[in-house]
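Excluded from the complex is one protein chain; the other protein chains are retained at their positions.
In this document, chain identifiers A and B correspond to the written order of the chains, with residue numbering beginning at 1 in each.
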Amino acid sequence: QAIVQAASTMSNATAKNKSIVVFSDDLDKAIASFVIANGAAAVGSKVSLFFTFWGLNMIKKQNPEPVSKGFMDKMFGFMMPRNSKKLKLSKMNMWGMGPKMIRNVMKNKKIESLESLIQQAHESGVEFIACTMSMDVMGVKKEELLDYVTFGGVAAYLERAEESNVNLFI
Amino acid sequence: QAIVQAASTMSNATAKNKSIVVFSDDLDKAIASFVIANGAAAVGSKVSLFFTFWGLNMIKKQNPEPVSKGFMDKMFGFMMPRNSKKLKLSKMNMWGMGPKMIRNVMKNKKIESLESLIQQAHESGVEFIACTMSMDVMGVKKEELLDYVTFGGVAAYLERAEESNVNLFI
Partner (left out) sequence: QAIVQAASTMSNATAKNKSIVVFSDDLDKAIASFVIANGAAAVGSKVSLFFTFWGLNMIKKQNPEPVSKGFMDKMFGFMMPRNSKKLKLSKMNMWGMGPKMIRNVMKNKKIESLESLIQQAHESGVEFIACTMSMDVMGVKKEELLDYVTFGGVAAYLERAEESNVNLFI
C-alpha cells in the first residue's frame, strides 16, 4: 500500500512539469509557445520557459533604460527585434504587414495578444529563464529583460527538463 | 506481485503514446512528421498529430467545395498553400523547383509521397486534430479540411501530450 503510494507520488511529482526551449522569435511561434505554456499552467503544471538565442527578443522590456554596450553587442541589438511587439512571422511576413494582419485578426476574434499571453504566463507562475550563454553571444544585458526573468545556463534547462514529462523545442 | 503488475500496467498505459505539434507547413518538415508518426504507429503506438498555424495547410482537401469567407479570411487563404501538394521547402525552395526535385527523387527512390504518408497515417489510426484557435485566426473552415480530421484547442493537445512519452514540436 505504502509502496503504491510512494510510486504514485513520485510519478506525480515528476510527471506534471513542462519545459519549453523558446529558441525562435517568430511571432507565430511565440504565440504557440505561450498558448501551450498558459494552457499547461491552467491545469496545474509547473511550466519553465528557457529563452535562448532569438527567443530572448520576446522577453525584452518595452522601454528599457539605456545600457552601455560594446560595438558588436550594439550591432546585434540594432539588427534584432527590440521587443515582443517587433517580432516577425516565420512566413508571409511581407515587410511587417503579416504580423499586423495576424495581430488585427486576433484582436477582432477576441484572442489575447502576445503581450497579454506573456503577462498571463508570468501571473500563472510560469518560470522565465534567460539563457546566459545566448545573452553573452548576442550582447543582451540583464537590465534589458523583463524584471521577473531569471538567469541560467544549459544545466538549469536540463534540470527542468529532467523533471518534466513534456519537453518542447520551439 | 500485484503491485509490480499494477506499476508496469500503468507505465505501459502512459508510455506508448506519441504526440506531435505540426506547426510548420514546410514540405520537408511535413515528411519528417509523417515518417515519425507512421513509424511509431507501425510499432503499436497511439499517435496524435496536432495541426496548428501553417500546419493546417497540409490537411486541407485537394478539391474542397467552395466556402464563403470574410475578406481577411480570403486573403489568408489566397496567400497560404492550398493543400499538401503546394507546400514549399524550408530551404532551397527556389521558386518551387526544390519541392519538385525532392518529390521526383523520392518517387525515383521508391519513397512514399507526402500524400501517401498522410493517407497511410490515417489508415494506421493516427489521430489528426486541427487546432481550432489557429483555424479561427487563419480563417480555415472545417469543410476545407480532410473529412477524418477532428477539432480541438490547446487542452486537447495537452491531454494527448500528458499521456505520451515522446512529444515533438515540428
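The criterion applied here is as follows: a residue touches a chain if its C-beta (ideal position, glycine included) is under 8 Å from a C-beta of that chain, and two chains touch if they have at least 3 such contacts.
Keep in mind it's a predicted model, so treat the numbers as computed, not measured.
Engineer: Give me the chain B residues in contact with the hidden chain, please.
Structural biologist: The list for chain B reads 3-4, 7, 11, 15, 28-29, 32, 35-36, 38-40, 43, 90-92, 101-102, 104-106, 108-109, 111, 165-170.
Engineer: Tell me, which residues in chain A touch the chain that this view leaves out?
Structural biologist: Residues of chain A in contact with the hidden chain: 3, 6-7, 10, 21, 23-25, 52-54, 72, 75-76, 79-80, 133, 136-139, 153-155, 157-158, 161-162, 164-165, 167-169.
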